[in-house]
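Everything below concerns the one structure shown next.
A single protein chain has been omitted from the complex, and every remaining protein chain is retained in its original position.
Right, chain A next:
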Amino acid sequence: MVSPHGVQLATHLISSFYGDLCSKVCECLLRRGTLTLAQIIRFTELSRENVINCLRVLIHQNCVQAFAIQQEGAFGEAPRVITQYMALFDNMIHKMRAPKFMQIVSEELGKDVGSSDVDVVRESFNRLLIARFIERCPAPEPFLAPPADGETPAKKRAAKSAKIGEERQTTEQRALAAAAPMESMRFLMEMDGLSEEKSEECTNSVTVGEKRKQDVLKSDEDVLNADKKKEVLWRVNFEELVRRLRHKACISYVKTRINDEAAIVLSAMLELSRHSETRQKAENSAYLSINAIYDEVIKKEGGLGMDFERIRVSLEQLGCQCLETGIDESYSIDIKGIIETSQTEEMESVVLRRYGREAYRIFRLLSKAGRFLETDKISDTTFVEKKDTTKILYKLWKDDYLHMEKVMTSGAKQSLFLLWRINKEPLREHVLDEMYHAALNLRLRIAHEQDKGKEVLQLPREKLVGELEKRYKLLGKVRVILESSLMNLDEAIMLFHDF
């Protein structure tokens, strides 16, 4: 399930882009999970027509996935097929990342001059496809086959009620898997012309800032209609764009933490292993030979002068795993390790800022220890006064940054010991939720500042003199601060959620 502020942020984004009605439907699905049309109508208290229209928009914008599932008939009735709808939270949050995604595309493929010539558009489309920035859309309403035959209805019901939560999760994952095109087809272009079959998202990522509105909306009824010609629809491949951002983040981290040369070597390794990354969050790169790494490094900016020895030093600094088989020398990088270290540093930075230097030391001690530590032990190791240590630990615990347990020793004299530890996974989720909260706050403040200054912003250029000009410039400055902060914060959000 999505965290509370994650739901609020997603709902706010949908509202900004597609209106309040869509955001109501979206919020309903995010809070309550996968639902049928009837359930959505009941919970949102919107009319059937409104809900259907909203679902169409959300499906078209890849924010909702529909799927058909067999439901057992009650009281001896035959089983029937029902349609359920699930929210795609990640894709909703991606809405605020369009500029970032477009920047990646323009860095790799260059900026389009905005030509509407069919051949130019087709050429751009091909380049996007080769780079895997676009992919075939998933099936609009895949059918999930019922569980294997042979089980008695009673057994099925018992199993179902025993682990209803687990089953829901599996159903959604099954739906996504069933909807996704086969890997061999995913980036395959149809040979029989496609200029009229592009969806809204496709070529816009090259033409920076332009949105071409194409009417390829499909209603649920149309989807179910087997007679209708099956058109190929395309959409942005978020997986590839997120992978690029993940690599960028790792390289940037290594550049500041180690040095430029290590960053160049890492960049070369990630480039080489990119195509073999089958999982969204690959933990280790493939094993790459030193020769392949060298060939890639010298192509990079600043890498031309590097020799094998310097590359080996960088590989050592990166903590690469080395595999020597005879004359071959191969290396693999632990990408997951870099991501986790970045996450830890981000959390430590918040603790330092919010609770102070002593709390920072305490937090780092507990983070490194990975187990329970007693108050006095923490105080001694971090050189924090004993009375202050308890105060700081309580504050961190109250704000859900630490886990605490009390231990009472029995005997002649009863003593109470307090034990503290960091539980990494719950803490990560908690910090991520706070970041969603902060992102929402930034967006609300941006809207508020724009609204406050709308009179000045709407004035023609010539009227902006004296005080008004000052005010106009200040509004511009404020907007830049807020928007750039939001973009930076979004990188941290991706670090915790997508990378």
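As a working rule, contacts are C-beta pairs under 8 Å (C-beta built on N, C-alpha and C of every residue); 3 or more make two chains touch, one makes a residue touch a chain; residues count from 1.
Just so it is clear, contacts and distances are computed from a predicted model.
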If you had to name the missing chain as UniProt does, which of "holo-[acyl-carrier-protein] synthase", "SEC24 homolog B, COPII coat complex component", "Cell cycle control protein" or "DNA-directed RNA polymerase III subunit RPC6" would it be? "DNA-directed RNA polymerase III subunit RPC6"
Touch assignment to the omitted chain, from A:81, A:407, A:444 or A:468, lands on A:444
If the hidden chain were put back, which of A:37, A:68, A:350 or A:457 would touch it? A:350
Kindly state which of the options A:95, A:132, A:186 or A:257 is in contact with the chain not pictured. A:257
Which of A:176, A:313 or A:419 touches the chain that is not shown? A:313
In the full complex, chain A touches the hidden chain through residues 8, 256-259, 313, 316, 345-350, 352-354, 357, 360-361, 364-365, 380-386, 399, 431, 434-435, 437-438, 440-442, 444-445, 448-449, 477-478, 481-482, 485, 488-489, 491-492
